[in-house]
Each structure stands twice: as structure tokens, then as C-alpha cells.
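Chains shown are a subset, placed as in the full complex.
In this document, chain identifiers A, B and C correspond to the written order of the chains, with residue numbering beginning at 1 in each.
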Amino acid sequence: MGALVSRDLKLAVRAGGGFGLGVAFFLILVSMVSFGVGPQGDLLSRISTGMLWVGAILSCLLSLDRIFALDWEDGSLELLATSPLPLELVVLAKALVHWLTTGLPLVFASPIFGALLNLEGPGYIAIAFSLLVGTPALSMIGAFGAALTVGIKRGGLLLSLLVLPFYVPTLIFGALMARTGANGSDYTSYLLLLSGITCGTIALLPFAAAAVLKINLR
Amino acid sequence: MSLNVSDLSISRGGVKVLEGMGFTTIPGQAVIFRGPNGIGKTTLLRTLAGLQPVLGGRIEVDPENLVYSGHLDGLKAMLSVGENLAFWASVYGNRDITEAVKAFELNKLLERLAGTLSAGQKRRTSLARFPVSGRSIWIADEPTVSLDSKAANMFKRCVEQHLELGGMAIIATHVDIGLPAAIEIDLSLHKPGVEKMRKIHEV
Amino acid sequence: MNSLWQYANPRKFNDTADKILPWIAVLSTTCLFTGLTWGAFFTPPAERFQDSVKIIYLHVPSAMMAINAWLMMLAASLIWLVRRHYVSAMAARAAAPVGIVMTLIAMVTGAIWGQPTWGTWWAWDPRLTSFLILFMFYIGYVALWSAIENDDIAADLTSILCLVGSVFAVLSRYAVNFWNQGLHQGASLSLDREKNVADVYYTPLLLCIAGFALVFIALVLLRTRTEIHARRIRSLQLRERGDDNA
């Protein structure tokens, strides 16, 4: 599994799709929201935590199709499936790499983008913390969705469509946690719920994704 | 160690493509499948490799012994030839790729990105995965496509050496690979509905 | 002197760069050092900004350089597309990261300045917004360069990107003015400078601007030279490879 993780990280960096890309997309998205909504600071500040979470979800979405599709197209996935590596571990490795290249950079970048949206003081830690706890679930759910649609050429839009409903609980608890934090209240309960979702997905979805992959490879 | 197939039928896209297949391979033996386009060679090899379910009959083999290579090369364009091979070596729990590199004369290409190779060079790299895997049953789908005669010969010698060491090879091909001792199976005999006698190919 | 184009010959360029780089380095250090010390220690604090006004010596020059770097890339891209001089392609590539850094300095110093004066790190003022957009164009440009393996293809693609991008950058500047015409933070400020502090702050500011410009030139020359060397190494490696194609 280590070999797969390091290979995929190497590929992500070489293809110019490394750590910075997701962050840059996030930045642009945040400014798009302001362009769309208008420059009023108070308005932006009220929607800031929500928009940051929606932005995180979108930059995840846009990179989901890289999880399996490339390996599918060049035949590597078939070869991996007949190799000694269990497919469950393959899925885990892929989700991990996706998180390292997409989710984790967002955690660090979110406070800066919070500033663009006039986020209030205590919100900075809350948004970063909620993303740290929540984004692994996004990557894992995304890997499952990517496994479902791997046989479909350029299924990007279909994939987003399939995955978005699964993101709803994570989004709701994540955004609630961040919003509560920004208001200076106690967000422990949301934190617990969010970590519950993350742990659950990591424990169960690799098996579902591996099963789906096997079916798609037929 | 060996591969044992009896009364196998397989289907592709909901249509039965082959039936009544049976053969056995023992160490040192190669099997070559022949037959016109669309008869079911690729489907059969994928079934043997465990990628597709069987429709009927049995395949007795330890999947731990298999290594499969299909119509696609399975190379990462942004990794060098050496990195590609090293990755597969470590997936199969090996460290050493020097033998495979020697067998397919890849030493000069080792640093090149796989994406910048010509069709035949890619194919050569992808075939080098067989020795790299260290597994005993090689399953190859039209391995010599795009290869020039010299490279085709490298593959032939590599297979021969593998057979000598007690390995097995199962190959589907349209051209002559040059393994005179191999069992050749004409898949047209196993087309569903073909009335001809279906003798079970035995070793 | 024959023609300016002779400097587009990589070797000639390197020779010239070797000769003038030390001078530029000395000159830029002098300018920056004088300008910054003068500005920081020998000018009075402004009535509205107190000491925070001194950030102007970093902010304005870097902002100017951020825009000039893009203009230089635009010119170099045009030259590459029309005359196919390799040095211009490499110079365009060399300027982009410098431009990114300048944009970042301008935005960070601006943000630091904004905190005491406007009470916020960031406001969607047209000028700041257009800088953010410029930053995005820079990032896209660099990302495209680094994503493409083949140097020639990358040079062609990025120069077209730079051309089309410039058009859209101008359009965006125009659009942003429509979008947020209400705030005008920048204007009151520049009025302030011109009316009250022009004389005291002006000379050191000019020195700093000159210093930044020279630093920019030095960095671009240096990076272009490195790029030329790197290319030469790559082509030597390729020539070596020519033999083992079989």
C-alpha cells in the first residue's frame, strides 16, 4: 500500500495537480462568490463559513474523477485488481492520496480565505478544525462515488450528482460546527457528530468501494 | 501449482462466447490460444485471471500464482520506465528489476518517461512486468502487438527461460510467437453451437 | 550596435547578463537601502496613518512591479509568437514567479496596512479585487507551464494564454469597477498623499520604486540565465538519448 501511496503522490505532483491546485481553486471560488453576491462585507461575513464549506466540497468534487479514472483508462486498475494488493487497500490508498492533495491543504488555507469573506475572529480556528475533521469523510465518500462511475467515460457531472447527496450530512454538521464556532459558542456536539461520520465512512466504505470496483472491472 | 480448467463456459456482454473449454497446464508448459477476432480470447484470459465470473465449469488455480497483462499497457505516462517497473515490483513484493530490464533491453530507456515512448517501447516495458512479478503463471493477451522482430524475440526468450525454470504461460495471439513445444488451442472449436467434437485438450 | 535582436541569441544573452548583473545588483541594493532607511527613519509619521504610512515604501513599488511583470510577460510572449526567439519565451517564464511574489507582497503589505487604517484585512475595493484577479492569472500561467512536459509546446501555449488572458484581465478591471463603485477607499488615500505628504514622502518612494524595478530586472535576468543553462543541459541529455532509440 505504501508503494501505491507514494506512486500516486508522485503522479499528483508531476501532473501539476499537486497540493497547490485545490487551494488555488478554493481561492478562486471564494472570490467568485463575492463577485456573484456583491462586495458587502456584512453579507459576506454572514455566509462565510457556509461558503467555505461549500467551496471545500466543490474542490473535492472537481478532483474526484482522478481517483480511479486514470488507472482505469490505462489498464492499471485491472492489473492492480489481479495483483496481491487487496482492492480494499487500493481504495484506502487512493482516498488517502486524494485527501493529502486536496483536503489537507484546504485546512491550512481556510483561515486566509476566511479573511477574504470577512469571517469573524473565533471562526478561524473553528473552520480549520471542522475541515480537518470533515474532509477525510469527503475523500472517502468521493472514492466510493468514483468507484461507482469508473466505467463511465468522463462521468464527472454524473459523479458529482451521485456524490453530492452523500455529502449532505458532512456538510451540515461541518458548516454548523464552523458557524457555531464563529459565533463563539461551544461546538463539541457537532464535532462529535462530524468525527462519527468520518470514522464510520473510513471503516465501512472501502469495502463497498472495492466491491463496486470489482463489478465495474467485469 | 498447475492450472486446471474443465468444461468452462464464459460469456461477454450477456452473450455466451465459449463453451466446453478444458485444459491443464503443468510447470514448464505454455498454452497458446488462437482463433479469429471476436472469438473470445480476451474474455477467456480475463476469466482465468479472475476478472470475470465464470458462466459454467471450473477453473482450479491459486490466484496467488497468476499475473495478467491485457490489451492495454498499464503504464503511467508521468513515471519513468524504471519507476513504473519498480512500482509493480514492490506491489508484488519484489525489489529487483534488473533481470527484467536486461531481458527486454530497457536499460537505455530506464530514465525516460513512459509517456514519451513509442508504441513498441511501451509494449516492451509492459511485458517486463512479467519477470518483475516473480509469479509462475503468466497470462498474456497478444503480447507481441507493435513489437519489431528483435523485441518479439526478447519476449520469446524470456518466456522460454521462465518455462525452463518451471513456470507456465498462457498466451493469446494471432501471430506466431515461436514456442514450438506449446499446446495450441483453437478456440473456434469451442464456439457455442459448433457441432464438431469437442475433445478435451490434455497434456 | 546591429540590432536589438542579437540579444535574443542565448549565448550572447548570457554574456551580456553576466556582465551587467553585478552592476544591477549593486545599484538595486543601494537604491533600496537608501530609500527604505530614509523612508522608515527620516520621514514624519502621517497624521491619519501614524507610522503605518511607512509601509508605502514596500506596497506601492511592489504593486507597480506586479503589473509591470505581467506587461513584460505580454511583450515577451508576443515576441515569441512572432519572431520565435527562445530567450523571450524563457524570459516570460522567468518573470512569472517574480510577478507572483510581487503581487503577494503588494497584497500582504496592503492587508497589513488595511488593518490599522480601514479596520479590516481585506475589502472588495476595485483595486484590491483586480489585484486578486491578476494573481489568479499568474497562478494559471505558472500552473500551465509546470503541467506541460515539452518546453516548446509549453512556450506556445502559455504565450497564447498570456495574450488572451491580458484581454480578459483588462475586461475584468473594467467589470470590477462597475461591480463595486461605491467604496472608493483607495482614492481618498492617494489624495491624502498628494496633498499633504507628497514632498516628504516622494523622493524616498521614488528611490524604492527604482530599487524594486532593478531587483525585478536582476531576478528576471538571473532566472532566464538559469533557464538557458537548464535547457542546454536538457538538450545535451536529449542528444545523448538520440542514439538509444532502437
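In the analysis below, a contact is a pair of C-beta atoms (placed from the backbone, for glycine too) under 8 Å apart; a residue touches a chain by one contact, two chains touch by 3 or more.
Every value quoted in this text rests on a predicted model; they were computed, and no experiment measured them.
Recorded composition of the complete complex stands at A x2, B x2, C x1, labels matching the chains displayed.
The rule is simple: only the chains that are shown with their structure count from here on.
Averaging Cα coordinates per chain places subunit B and subunit C 56 Å apart. Inter-chain centre distance (subunit A to subunit B, centres taken as mean C-alpha positions): 38 Å. Residues of subunit C found to touch two or more other chains are absent. Residue numbers of subunit A whose C-beta contacts span two or more other chains: 15.
The touching residues of subunit A, counted against subunit C in their complex, run 15-17, 20-21, 24, 27-28, 31, 34-35, 38-39, 41, 44, 115-116, 118.
The residues of subunit A lying in touch with subunit B in their complex are 2-4, 7, 10-11, 14-15, 74-76, 78-85, 217-218.
Residues 149, 241, 244 of subunit C are the ones that touch subunit B when the two sit in their complex.
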